[in-house]
Every structure is written in structure tokens, then in C-alpha cells.
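Of the protein chains in this complex, all but one are displayed in their positions.
We just call them A, B and C in the order they show up, numbering each chain from 1.
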């Protein structure tokens, strides 16, 4: 593969920055990381070829600081900027600022971003191209009264949605008029702090729908194709937790219809680069346009493992002006991939974020297991950013094999120091409805309601034994042979003055 | 997938035991590990569902102790035994002992093992089925005089080979009669201690051949297919270091011819389960039968990633009496896979083994990277066994992408505490001949001769800076801010009495 | 050596004895022979009757957090004599109220109650922003709001008392 750029700045952090650095390295492209003061020792800083400080920890002063990022890109000699997802990835003003500074923005043209990234504009575009849609307002609502009128017209339950949003932020479900005022306030406040725009619109809320999305790729020569669907119905707080490709619900005919609708929509606005068209699907396999994400998706790896296409490399190639070099007929889907998102959150305390230091980490490996992580043993999970620490992705020849492999990999995953979603993900993999492919966006709430949050108690005695031995050690019984004949791994390399001061 | 067995004992250690444990877990089969006194804290013991001590560290008293292993298997309630590779994997007496004890041996029938595992018998079988062969003795040589006569007849250079051998042990190249006596003694001694049989035979030595092997699968209902070739020419001391699938030399027609020859050979002796037929290939694409490995191969993962077939699961299914369920026409090859073997050896000191404790370990991850490891941070590499600590395998859509990905992954791999082959593997991935696919079994020797063993010195200044800072720290300048504001990861969890005594 | 081990509000006596490099752990009537190793810090490898367990043990606020096969337990282990002395002094303060403390650093973005207000379980008390998400804290008991120690816009640290309900 030839190299479209010599140097790329990655305007992001965490696992996605690491993912992009890896693609750059494989393409022979120099990678430039940026970081906030909280991230000096973050994995993306350690892994990049170059790294520059942006500013203080709050995103507004670092990862959202457009001017600083562009100044750093120019000073480093970068030719292009990859925004990852989140932060500035769907900010058309940032894309424009890159272009004005002579940098290639690795993403769609600003006009296409505006046409599809703004959710109300996207709904108008979908309407124009006969893409089926969920009833709702096509413009942001102004006053609380206006919102209440719209909601009454559509009929409760309704969703309040940030016009510039994504990633589950600025979203609120409202089941009755009494809940509307406070939900509107919270959605606006979240939208404002996450996206710098507090516009909110109203949409009909479908009961028990599936969330299924289509990955599209478009090059600058006008070729637009899709790479099939992802099933993303397992969500908590409207944020995805488990994704798979293909979807257990989608057959070839449905994939073709959904894919064509997605391509129609993005082609209409001159879309270039990777993008995702999200649909809600009801039990009768009717699909409704939900929104467009004009960027790389968190869950892109499941599509990669099933199609064999490296989406980040495709993004870079397309941004460099290359043609895709293949068409819709060349895209094939082999086997089944599942992704589990490992968040530093306590799933049994209402997904409370669990920042801190990862003092112990064992990652799963072996056949067809992929760990896209943004941390390492000793790394901090700062309080300032999203709590996604890693994505675990597996491939198998069929769905059952993929689920069994994911269960195996999750059992190997150990994170000490912060709480994670791993125990919950293990329960999902073992849940009869999930195993049978009977999922909807309500799956997780239902499962959590039905489940006892405590440990099942199978290993109660073993836990007591381990704790008693730890107590025995702590009591200073140093004659105990809880040690092998070889010297302690860490201790033997720790000398006075070598380790950090406490 | 249904489960052919409830419980399997794995008569092995290291990465391959871990690989088999993972397959068992995904199939819902209880895994039973066995271990020597040197391996109480080895990864396979930690990962298995059950683990039983066999005896003292020397393999003869533990991993080669047939009676102890069978007694343990019966006592644990295991229904089958997986031998991995090495140790007892090609020992027909062990297979028979398993069967007599009522255990299923996950491998070929003892008769087929004898017919093909003994290298001289295998040569007779190959002769009978018109599989082309390198000239040599079909029987082990007795006296030194007999060896000398045979070598003269064949013509120097010749190879001395252990009749029961594999894995590069008990092999010696002899270029002239003067070298014969000492080479014969060493080959016999190594063969005796590695395989319990010091028989050695003589074979013509081809100049600059490639080592290409065919993976076969045969079920107990008589279906025999092949999964294509592996290119294994990058060897040191006749032990493989880098393998790929497919081979840059092999086209569809050649793959078909080699595959058919391999199937012909194994079908003739009633072979069942997975096996590998090794060939030497000259520059004119003539292939010569070299030997048969009647077991799982170290490098099986490259075939897995390109065919999508899980060879360990196939072995277990076949041993359970299941049919393959697919035929030769269903086997497809997609993209390119490369494996690098990470040995605890110093490649620049004549591959001197480097046992010790792994005090620091960072493993590569991310897209299409598979790490099949037998160690963890803090694990010991004992002096008693093979020094293979991990296999790194990558997949890419084509060879160039796979090489770039392997180079990226190797750069991420850090092992502190023991020397490894990683730096050498990095040089191989960057070598113009390797990149061009111009390899033979002499590639590595030639490359090592041409190369300066020292560091290239690109990062001399950076290394001096790091050392100076380490010296500054050691000098007790504890005011230095070589630490972030967060507490030291390891130190914060280390309490008096908690850590091991020194 | 004898310990008092507390798990799920239940305290049991546990005895650990050591012989020939192995351990005998007695919990109530149940005796386990344990081959225990510590292959890395905080990671216990236990072979009990041939079964291989790996337990991650982390100490937090005087409790051991023990993870075994995806199950998590929070266990307090005290030397038996110490436990007897401590518990003879009276049971731990257990009353009907709720003291809401901050579980992590964050910013208060909303207070939904006033001092003197009666609340019932599930009532919203306060909204805190942390890690870019708003988290609502609810009452776990019925009672009256006695104190509100924070105000909107204030940054809080873990352990800070936010609201007291009696």
C-alpha cells in the first residue's frame, strides 16, 4: 500500500487514538499525538511517534481547543488530521478550520457533515431521499411549551435528542408530560457541555426496537458502498455496550434494502469517507432512519473482522484522494464478530463511573481475540473524559462460536483498581435471550431488573479462603511459602530510589 | 457446536497447553492441566479448570512420565488426552497406553503414528504412494562406519536426523566426512534425551531449499482433506522462527499437487486427525517429502487465520468421532497470515537460551494481531524445557500488509528480564529478501552473517539520556518529578507483609 | 491463626494453619487443604482438591475485595482477638438515616431537595456530573433532609458528605 500522507495528527485520546496510531504505523505514516495535562502518561502518548501538550485537563481547554490543535498540527508538520470519534469528530467548524490551515481533515467534507451530522437537517435529507423515518420534529424545539406541543402531537413516549449529539449524550426518554421539563433541562445541559450546542429535538419513541446501523464508505471519485450492518441493541443509558456483525435479524434481502437506503442518503449530500447510518428496526423488520454519524464508529472493529477491511486505513486512503478500488460486489461477510465495551463503570451501581488507577491488568488473547485498549497496567483513568478503557472483539465462524469465544475472553480479562462492565458483559453472554438473538434496546434494562446484583455465591468459600490467606500474610507470617523459589518479580527489580516516592 | 467430551487432560505445558485450554473453554469442556514442580505457577496451571502435580522438573519425571499422566487422567475423570506438540505427542506407546486405559487419545491411531511418525517408515510409505523424496537411507544407520558408507553413497553434504525426531532436535548437517563422527554422537545424544530413542538416519542435503508443509485433516469416516501450505523456510538451527500461510512461492496448481500428495500419503495408512506433511522445495518448484508430523504443529495458527478453521477444535471433534462436515471444495484461503516465534534466547549470542523471570511484559494487540503466549508478567522461564514463550500471529489482506502489521506488533512487544528473538524478528521483517519473498532455509544464516549484532546506534543519545535519568533516580534525588500526580501503581497496593519476602 | 471473616453482614471464624508448604483453612465445619501461591502481586493461585482457582485480592478501606471467576466479594478479615475486643465495645452505628457521600470527584449540577423536606426511597436528591455524564442520586430510606452541605456548581471529592437524611 502506498502512503497517502507522511505525517498525521490524531486529535483524540484513549483507545481510538491508539487504534489510529497503529494504522499509521502499519502504513509507514508518522503519528502525532496531542494530550492534556491529565494524559501525559496515557497510552496514546507513549505509543505515538510524536506527542505535544495541548493544555489543562478539561476538554474545552485541550481536546476541544480547535485553535491549539491546528497550531500543533502545523508546527509538527502534519499533513492531515484524524479526529477519531467524539470530541471534534463531528464538528464541521473544526473540519473547515483544518482545511483553511492547509490540513486534510480525515472525514467527510464540512458541507456533508452539516447536512447529515445535524440531526434535524439529516431528517430532512432522509425525507427527500425516501428513507423511512420515525415521526418527530425536523427542527430543534425552542421553548418548553414548544417541546410540549410537539410531544403531544407525536404522542408519548418521546425522546429528546441533542441536534449535534452522538454517543448517547444529551438524550432523554420522556414517558409523560410531567417528566418533560426536567428532562429538557438535563438534555440541553448535557448537549451544551458535550457538543458546545444545546439544541434539542423531539422524536417518537419506539417500544422494543432494535438498533441496527449500516457502515458506508465513499471515495472522492463518487463510489459509495456499504459494508453491511451492525447490531447495536444492547445499550445502557442509550449508550452501546455490545455490538455484533452481522445482526441476527438481518438476512441478505434486508441487508441489501438497508444498505441501499444508506448509500442513497449519503450519496445525495456528496458524502466522502466512512460514515454510519443508524436505524431503528421494529419487530416486523421495518427500519426507520434514526441518525447519521459522520465519522468512524466506536464499534467499527466488528465490521472489520467480518469483511476483512481495515476501516481506519480506508479512511486515510480516501482522505488522500485514492479510489476505493473495489465495488459493492466485492464486499463479502465471513463468520461472526462481537464487540464488548469495557467501561470503567460499576454496572451494579447504575453505571457509576469508576475512575482511578489500573493497578493490575491481564488482557485476554489467543485465537481470534482482539483487544483494542487505551490503557496499560499502571495507567490512570482520569475523571475528565469518557470511561471507555477498552474494546474486546472476537470473531468466530458462527454466532454461537463467537459468543463462546467472547465468554472465554471475558473470563480471562482482569482489571484491578477500577470497577468495569466485565461482570455484566459476562452475564449478557450467558443470557438465554442474548444467546437466542432475541434482543432489543430494552434488553439490558430488563436483564438488570431481573438480576440480583450480588455475586451468585458459587465461589464464596474460595473467596473466604483467599481473604483468610491475605489476612495471614498481612499479619506478617513471613515464613509462609506463598512464594515460589524464584525471587519476586517486581520486588527484585525494585531498588531504593528507583521506585517512585509515595 | 456440541461437546464431544466433558473433560480433557492436556499432557503439555507452555503456550500450547494454554491454546488447548482456550479451545476447551470455548467448547464447554473442563480442562485438566498437569505440571512439574518447576511449573506450579505456570500460566497453564493458572488457566486450567483443574491442575495436578506430576513430579520433579526433569521432563522424564513429569511431562514424559506416561504412567503418571495416565493415572492422573483416570483419577481426574478425564475422557480424553490432548498431547499438544513435543513431549509425548508423537509417542505411539503413549497413545496406546491412553487407549488401553480407556482414554481417547486426541491424535492419530497408534498404527498410523508408527507408519508415518518414524521417519524411515514414513519414507517407505511415501515411496509406495509415489510421493517424491530426497535421496537417503530408509533405515536408521547402525555403526559410524555404516553412516559413513551411506553418506558417501548419497554424497555430501548430508543431514543426520533422529528417526523419532521433530522440532529441530537431533538434527546435524555434515558437510564432509571429517565432521561425521562428532555430529553423529551429538545427534544421537540429543535424540536420546529428547525422544527416548537415539536412532538416526542419513539424508541428502539440498542447497537453498524452501521448507513448505501441508496441513491435513482426516476424520474417522474416511474424509481426508488438506488446508493448504505453510512456508516455514526461516529457520535457525533447523528450528522454525517465522512461518506464513500461504507461501509466496506456491500458486493454486502447486498447492493442489502438494495437497493431493499429502492426502494420498496419509490416507494410505489410515490416518485420522490433524497432521502435517513437510516438503523441501527446490528453486524449480520441485517438492520432496521430508517427514510427517503426526500431531498439531507449532505454527498451526497461520493456517487457522487464513482458512477460518480452528484446528484444535477440529482435532477434538474428530477424536470425538464427529465427521468433518465439509470437503476439500469448502476450504478457502483469504488473505495472508504470518507467525513469529518469540523464544527466550539471545539471537546475537548464537541463540543461547535465556531462562529467568519475566519482570516486565507488554504484549501487542489491536487489529488482526494474535498473541498465543505461555507466560505472564512475573512468570518464570524454567531451564528444563523448550524456550518458546509466545507466538505472535498477524493477518492482513495481502503479504505486504501482513508484514507491515507484524513489524508494528513486534515494535509493541516488550519483554524485560530475559533476552528474546524479538529484535532479530524485527530485522527479518525489514529485510529486503524477506519482503520480496526470496527465502530459503539458509536465509537466516546468511542474514546473521551479514549483520552487525550490535545496536545500530540510531537511539544512542536517547539511551544515554534514559540511563542518566535512571542514575539520577538511583542517586536518591527523590525530589525529581519522574512521577505523575497519581500514586504509583504498584507501590500503592504494596503493603508490608503483602509482598513476598525477598 | 484464627480470624474473624465478615462477608454479607455475616461473621465467621476462619482458621489458617500451615504445614509442608500447604495450608489448611477451616471455615466453620468445612476444612480445605490449599496449595497456595502468589504468582504476581494480589493474584492468588489456589489449588483446592485439584481445582485451579485464581483469586484477585485487593485491599480497600480495610476490606479485601476478592474476585474469583467473575464473582466479586467484599470481605473483612480481622484477627479473632481484635474482632472480639472491637465488637464487645458495641455494634457498629446502625441507624435508619442516609448519609450521601460523593463516590468520585465531580461537580454538583443540581440539588433536588431542601432542608426539612420529607423524602421516601427513590426520591431524587442531587445530580452530580462526573466523567461527562450526569448522575442522579436518590434516597435509599424514608426520612427528613437534615443537612445539605453542597451547592450547585461546587466541585466535590470522593468521601465528601453531600446530604444527610435522618
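Rule of thumb we're sticking to: a residue touches a chain if its C-beta (ideal position, glycine included) is under 8 Å from a C-beta of that chain, and two chains touch if they have at least 3 such contacts.
These numbers were taken from a predicted model, which means no experiment stands behind them.
The chain not shown here is in contact, across the full complex, with A, B. Among A:118, A:377, A:412 or A:473, the one in contact with the hidden chain is A:377.
Of B:181, B:352 or B:436, it is B:352 that touches the chain left out of the display.
Counting over the whole complex, chain B has residues 59, 169, 186, 189-190, 193-194, 237, 349-350, 352-355, 359-360, 383-387, 410-411, 414, 416-417, 422-423, 426, 454-472, 474-475, 477, 479-484, 489-490 touching the chain that is not drawn. Listed for chain A, the residues touching the missing chain in the whole complex are 33, 40-41, 45-52, 76, 376-379, 490, 493-495, 498-500.
FYI, only the chains that are shown with their structure count from here on.
Look at where the CA atoms of chain A average out and do the same for chain B: the two points lie 37 Å apart. Shared interface positions of chain B, i.e. residues touching 2 or more other chains, are given as 40-41, 47, 376-379, 490, 493, 495, 498-500.
Counting partner chains per residue, chain C has residues 37-42, 58-59 touching two or more of them.
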